[in-house]
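Every protein chain but one is kept in place in this view of the complex.
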Amino acid sequence: MSQTIQDLPGTGPAPQTGPGAGARPDAKSNNPGLFRMLLRDKFASAGAVILLLVLLTAAFGPMLMGDLATRQNLLFANKAPFNPANGWEYFLGSDSLGRSVLARLVVATRTTLAVAVPAVAVAMVIGSLWGVWAGYHRGWRENVSMRVADVIMSFPSLLLAVVVLYVFSPSAANIVLILALTRIPIYLRTARAESAELQSRTFVDAARTFGARPNAIIRRHVIPVVTPTILTLATLEFCYVMLAESSLSFLGIGIQPPDASWGLLVSQGRQYLQTAWWLSIFPGLAIVITAISANMLAAWLRIATDPAQRWRLALPGRRKLIVRLKAKESK
Amino acid sequence: SVANSDNAAGAGAAASDTLRVVLQQEPPTLEPCEANLTSTGVVDRSTVTEPLVERNPTSGELEPKLATGWKATGDKEWTFTLREGVTFHDGSGFTAEDAAATIERAVNSDLGCNVEGYVFGDDDLEVQAVNDTTLKVTTKQPDPILPLRISFLEVVPAETSATEKVREPVGTGPYQLESWDAGQKITLAAYDGYWGEKPAYAKAEYQWRSEGSVRAAMVTSGEADIAMGLSPEDNIGELGVPYPNNETVALRMHNDKAPFTDIRVRQAVNYAIDKESIVASLYGGRDKAAAQLVPAGVVGHNESLQPWPFDLEKAKQLVAEAKADGVDTSAQISLIVRTAQFPKIQELGQVIQEQLTQAGLNVKLKMLETSQHLKYQVRPFVEDEGALLHMTQHGNQAGDAAFTVDQYMLTDGAQSAFGTPELDAMIKKANAATGDGRQQAFEEIFAHQNEDVVQFAHIAHQTGMIGKAAGVDYTPNSSSGDELRLAEIKPAQ
Amino acid sequence: MTALLDRTVADRPAALEVRDVVKTFHVSRSASGNNRLRALDGINLSVGRGETLGLVGESGCGKSTLARTLMLLEKPDSGSVTFDGQDPFSLKGKDLLSWRRRVQMVFQDPFASLNARMTAGDIISEPWATHRGLHRTSREREARLAELLQLVGLRASDARKSPQEFSGGQRQRIGIARALALNPELIILDEPVSALDLSVQAQVLNLLNDLQQQLGVSYIFISHDLSVVRHVTDRVAVMYLGRIIETGTTEDVFERPLHPYTAALMSASPKLDPAARPAERIVLKGELPSPLDPPSGCRFRTRCWKAQDICAAEAPRKRTAAEAGRTVLPMPALRRPGLPVEHLAECHFPLAVPAGPDAARE
Amino acid sequence: MLSYLRKRIISSALPLLVVIVGVFALARLTGNPASLYLPLNATEQMRADFTARHGLDQPLLVQMADYFGGVLQLDFGTSLRTGESAATMALRAFPATLQLAATTMVLAILLAVIVGSWAALKPNGIADRISSFVSMAAASIPDFWLAIVGIWIFAITLGWVPTSGVTGAAAWVLPIGTLVMRPFGALVQVVRGAMVSALSEPYIKLARSKGASQTRVVTHHALRNASAPALTVAGDLTVGLVNGAVVVETIFGWPGIGKLMIDSILQRDFAVLQACVLLTAVAIFVLNIVIDLLYALLDPRVRPASAVSRARKARPAPAPVETAPANA
């Protein structure tokens, strides 16, 4: 039903807010800006703002913190947070070497993103292009690709991690490499499924009838349609990658000190849980809040980028779903 | 709740006659000839199996176990008198044959026992069971500490395969192996035919958890009576019992690459590290700042050596001097640290890195897992890496400095980066010495290392910690981490 | 009528010739263990220049498959297709591209055949991204786009809108404009109006008609709406389960169907005008058999009220109206070599008299 | 059915082989285990002996041939660390993991279905917001942290459950409570999405037109239709669990395959590692077949006999296992 609803006049995405907007919509305003749609969804906006903050922190935070994150003071170890007497640097307390938890959190933001973002980006680009290609051509290309995905999926990723991180070094770049490699199948499968479905669509057939080459069709018709799905997926994967990185830290093969990532901070702080809870709670919160924000944004993005669902977001405020009629007045 | 009451009931019942111990990891095997591996030895030694001679960890004296006496009966020959009336868990009697077979098996066979290389070096021993209670051991070279070495060998019946390792040993100890639920627990039962005093607990149960906080929690929640290998952060509270564990942490400097080619830089490292603060802040004041590789109680420990003072200015000055003389003090130094080797090692690594950086050196911290770390720890060392600063944790289980200096200070010692001919000569002399002369000779070696060689920057003599439930009476000693003598553990009065 | 036929067919040779085209799909195994679905089973067709050929038949009988095969979207197992003497399946590279220009298609579903993420202008000018030589400068392209939009009755400003903003009829016009972008000589129209409302349908049919008059293109017009087919086509081919069972001029087929299936089809389609309704309607029994397991012999026999034993045993050959016992009006203009405009049907027992009350329900 | 199985085995055998070969080669990339197993001052000779004794001096291909030769005779090698048969060790550890995985998934699916359906009844309603918040949080808390907090609160402070171990039902609470979070979080989202779209399908309206109550509509008509996407994701999540819940097994001393695998990696115990991988790969293979069968059970359209009708749709139904998971 949603298909037809969308296609019927009067229900398409419309710009005018408020009832009774009478003028015929012009072409442009009929697609309300993504940004304005975002503003309408409180939760998604909050998510976006938080993610933006995280990004800004990663970009500029370390600069502001100077050497605060590495400055040790063994005599000032494990000081509790929220004590104004300690100065703003220690607002979130100090760690076991007397470093500012706040500063370390800020610096870790950059490392965390420096791992998660490239890992997601690399996996996304490779996986989705590959998947789109495989799905478009079908046949053996599709089969081989899916088998490769199977292999990667059932490969013990931990072994891969250990090998790469031991044989080479546990550098951020290698962690990115592993996380990217192991997550490629996710995109590959999604993109393949979508692309296989798309290649049988009529508008793709139409493009074939004028002799467009496969790559041109993929570029023009498949990629733009697959992109929103992939982006949504990538947002979710971002959370997964953050968690995976923290698990690696727990096993001692993640980011290595003196670098710090949120996962590593949680992992290191876990033994102080009962003596200095702030060491693991704050970075843990950072992970959870970022993940929830990303999820919120992804949920919104999923709808906002789907032309068949976008109208949901544009609906005016909630009303009672069923307006019960008043009992008929006596005739 | 139901779970609660179940749990409490279970705990109560078990506490009466079962001693529950939680270890860091499952023993890979209980093969007695591997008993110098901590995780194997902690179960085997003096509990399931017993040696001929046992070293008292507190006094350092050798005490009779399955041998009642021993003496040097020649330049290279030792004679042991064995205890009578001892039976193995399988009921067979213990004789000199068994003792001889044990030595043959561990030292002279191709079994590839860990203990062989660790304690005996390359040379084979000649053993002879003179009669049921007399054993004669002959060495290739004179060996004044042979009985000490023999104390590492856990006696097994002569029938034990000399070509295959056994996972489940038959010993003479106070407890015998009852069952081993791989992955879950090992259960021991008191051996009725034990020659000595009957142990206080009828049963013992070992479990293992790799997270220290979980081990501690098991003691606090009443699920275990003894938890091994805790650290101060594990929140064990009153139930934590610290003990000196013979382990010493030090940094080994490889002098083959700048800036460690210059002794002044090596001295600077010693000055730059604030050992007292580290001990006070990271280890709650329980550890002791170290001036040498062996702690007090080990033969050869030099009481008069003082830890290097913390003097950052001096360190900077030394570095500057070296630099002035053309040493590349800005060359990168890799600080090699093994992940999770001992509590707070990660923090320690970071502190040292930071302090050496303060002194003007360029240090990069490298955290490695065991197998990788081994490439840096023992010869042949990794070559293409720049200057190496290796964090070593050395535990002298034997109580004699010979075991330390052979490994760590000889020019070609397995864990020695370099040495000097002088030092080599001193070591050779000390190894052959006995009595006070021996003590003297080793003391000189340690002093010499600090003055003229400076391969090591010593950090601390460590303190271990076990968790002990209130219902248990046990005082850990320096060897508790390697051999937890269950027979010494009693219910609290 | 004759005058019209003269104009469209009479003095031109066939542009498109389809000979014995067979197309099999591999599908998952059916209950009877067959996994080869014969969607087209020996199709013969020809279309003249400027002519409109209607293709009617029930859903699933293979109309779209034929259209797709002609557009090279499917490769036939056997048989030949020639357009202007060229076999498109043997063409490569440039030749193929130039062939593509000459034959275009308008798809059944105006909603699905337009990429919702592109604007109308992008959609219509998309073919030029492949055929770069056609309009070299962007000025030329814009001018041509405006022209096309005007031709199909859209405003120039509509180029910036996206498909969702158009009504069904307007979308179908965009599809037509896209097909026209390459100046084709033959357009295959796969149910171009079946998704449209009546009032819009009339607009589109008028448009198609005007284009043909202005540009002289040929159409293959696929539809199952008989009133529409009757209105727009010169000749009709009736398909049933992958075969063409009857062909002839529109008037012949509609007024004097030979094949019982055609007769049933005509009779079943509802009529607005009470006078045009058959007094007794032929309501077919049973369903269209599965194309995976078509009946032996004559495919229609399972639903045919005239079926006899021979129908199961033997596939019927083509019979002309005359063979069926009809008096055929001489139409000399149509008797051109190579153009099978005779009225032919594949049936053992073609209807001698146009279907009437007697023919209905046995 | 048989032909399906045959196809399935053929198409999965090769990946399986690739996985094993890959593990074999990768493991050997981590270096010679000799130094781990020999005394610190072992001589070159001893190392060489050790290496030769375990065949590690052979070219990789020879080693591989040996290994596969052994596998064909059901000899999976012996553990360097314990001297036990690698197969025995892997087989012993696997049930523990399987029990954990199965219980976790059953619980996660159950909870997710309840919460997800509840949320889907009113998209964007308050219940929906709460459940999405909770599920996202559940899915994004680092598990090791959760485990330790769980021990602290429930085992130490409250004393309700044992801290760890495998004895007694109470011991399952914390590991499963920790493990269930991520699958639960992921599944709630999937179930919710699938339920929202199932509830807007025409057959729901049809059911209502017959006078069916809300409960009947949800449990009878929507849920089963919504189960396919959830099943796909649940399958992927189960694969993750079968591969070993390393972190949870490590913390709770759960003697499972994940812990065994990581230990054998750290100890360079190649034979055991290979046995573990082989076992889990086969298990995943079986799991995928089970999931396929479940698909067919839940949705008659994907049963083999539906060939005819599917042919009419002209598009081969995508193989269910290969559809994309929503979020893992």
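Which chain is which? They are A, B, C and D, in the order written, and residues in each are numbered from 1.
Here is the rule we go by: contacts are C-beta pairs under 8 Å (C-beta built on N, C-alpha and C of every residue); 3 or more make two chains touch, one makes a residue touch a chain.
By definition in this document, contacts and distances are computed from a predicted model.
Novice: Write down which listed name, "Heme exporter protein C", "ABC transporter ATP-binding protein", "Phenylacetate-CoA oxygenase subunit PaaI" or "Na(+)/H(+) antiporter subunit E", is the UniProt protein name of the chain that is not shown.
Specialist: This omitted chain is identified in its UniProt record as "ABC transporter ATP-binding protein".
Novice: Return the single residue from C:Gly62, C:Gly168 or C:Pro316 that touches the missing chain.
Specialist: Of all options in C:Gly62, C:Gly168 or C:Pro316, contact with the hidden chain holds for C:Gly168.
Novice: Tell me which residue among C:Arg101, C:His224 or C:His348 touches the hidden chain in the full complex.
Specialist: In the full complex, the listed residue that touches the missing chain is C:His224.
Novice: Since one chain has been left out of the picture, which residues of chain C touch it in the full complex?
Specialist: 1, 4, 58-59, 167-170, 197-203, 205-206, 209-210, 213, 224, 226-228, 230-234, 250, 264-265, 268-274, 276-277, 281, 283-284, 286-288
Novice: In the complete complex, which positions of chain D touch the hidden chain?
Specialist: 200-203, 205-213, 216, 221, 224-225, 298-301, 306, 308-310
Quick note on the criterion: only the chains that are shown with their structure count from here on.
Novice: Find out how few touching-chain steps suffice to connect chain B with chain C.
Specialist: 2
Novice: Contact counts by the stated rule: is the higher one at B-D or A-C?
Specialist: Output for the comparison: B-D.
Novice: Taking the mean of the C-alpha atoms as each chain's centre, how many Å separate chain A from chain B?
Specialist: 49
Novice: At what distance in angstrom does the C-alpha mean of chain D lie from that of chain C?
Specialist: Distance between chain centres: 53 Å.
Novice: Could you pull out the residues of chain A that touch at least 2 other chains?
Specialist: Answer for chain A, listing residues that touch two or more other chains: 166, 270, 273-274.
Novice: Tell me, which residues of chain D touch at least two other chains?
Specialist: Those would be 30-31, 148, 152, 250, 266.
Novice: Under the touch definition given earlier, write down the residues of chain C that touch chain A in their complex.
Specialist: It comes out as residues 68, 71-73, 96-97, 100-101, 104-105, 107-109, 111-117, 126-127, 129-131, 157, 160-162, 164-165, 167-168, 175, 178, 182.
Novice: Quick check: in the complex, which residue numbers of chain B touch chain A?
Specialist: Interface residues on the chain B side: 212-213, 231, 233-235, 274, 277-278, 280-282, 339-340, 344, 346-347, 349-351, 353-354, 365-367, 369, 371-372.
Novice: Would you pull the chain A residues touching chain D in the complex into a rising list?
Specialist: For chain A paired with chain D, touching residues are 1-2, 43, 143, 146-151, 153-160, 162-163, 166-167, 186, 189-194, 196-197, 200, 233, 236-237, 239-240, 242-243, 246-247, 250-251, 263, 266-267, 270, 273-274, 280, 284, 287-288, 291-292, 295-296, 299, 312, 318.
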